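Notes follow once the structure below has been shown.
Left out: one protein chain. Kept in place: all the others.
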Amino acid sequence: MDKTDKKVAVFACSGIGKPLGSVAREIGYELTERVRPDTTVLTCLALLVINDPDARKLITENPVIAIDGCVLDCAKKSLEANGAKSVKAYQSIDFFKKHSHLKPEGIAELNEAGKELAALAADELAGVVDELLAEEAKNV
Amino acid sequence: MSDKPRKVGIISCSGEAIPGGTISRVACRKVLDELRPGKSVTICLPLFIAGGEEERMFADLFPTITVDGCEKRCAALGTERLSGQPTKTLIVTEILKERGIPPTTRLRNLGPEEKAAVQVVAEEIAAAIDEILATE
Partner (left out) sequence: MPEFLETTHDKFIFKVKTGYLYTEDDYWVDIQGAIATVGVTDYLQKSGGDVAFVEPVAQGKSVKRGEELGEIETIKVTLNLISPVTGRIIEVNRELEAHPELINSDPYGAGWICRIELADPLGTKEGLLQAEAYMEIMKVKIEREAG
């Protein structure tokens, strides 16, 4: 099977005003620490504000997953404004719609329902990571 | 001018990939929720950057404190670029160093060391708010 050295760059909005922002952040951690630790890298969204050269290189040379909390799509907008190569964008609220019995609460500390929601979301995104890298491998 | 009590906007970097980003985020929420509830407002950095009307308006009209997780100072530089110089800039790694506290290591699921670091940083932010409001 074709392989690539690339990784999927993961960015989360981490919005501080709503639990959905904390869910987005937690999804980022679940995806990059538990679900696909070897093929993803979590990077600070705020680095794009200061035109950090490593962050820019990462997003222009690797596939990107943006995880926003809500429909305001702040992470997606920042990534696209900074020339991200290809952005697959997701919103915590859409995962909530699929699992609406898991009501996230808390911002500084997410409740168990929020953490469980994030874990389920990360499991769903595993396939997206694999597809993105398979696409990269084809282009090698 | 309004005679309402003044408030201070707190802008956390919330950097996801560094322990200081998590400390910054949790400390800012602690200040908002517990230490200075009527005197502070959090400004969501991603929304601020993306052009959020309310975030930008508040930062233009009210004093701001930026709280960065590391020396890259994304929140401070972002605020400067979009709104003007913050009234006060804080860096988690510097605060901990000054207090002789070792840098934290966890990004999430905070342990006792991280919670202690959060308390120290939150108190620093609260003191900065008090200083700003005393002079406004």
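A and B label the chains in the order they appear, each numbered from 1.
Note that in this section a contact is a pair of C-beta atoms (placed from the backbone, for glycine too) under 8 Å apart; a residue touches a chain by one contact, two chains touch by 3 or more.
Treat the numbers as computed from the prediction; the structure is a model and nothing was measured.
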item: Full-complex contact with the absent chain, from B:C13, B:I43, B:L90 or B:L110; value: B:I43
item: Residues from chain B at the interface with the omitted partner, ascending; value: 7, 9, 38, 41, 43, 53-55, 57-58
item: Absent chain, residues of chain A that touch it; value: 18-20, 70-71, 93, 96-97, 100, 103-104
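Keep this in mind: only the chains that are shown with their structure count from here on.
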item: Approximate Å spacing (C-alpha centroids) for the pair chain A, chain B; value: 23
item: In the complex, chain A residues that touch chain B; value: 11-17, 21, 25-26, 28-29, 33, 42-50, 52, 72-75, 77-78, 107-109
item: Residues of chain B defined as touching chain A within the complex; value: 12-18, 21, 25-26, 28-30, 33, 42, 44-47, 49-52, 69, 72-75, 77-78, 81, 107-108, 110
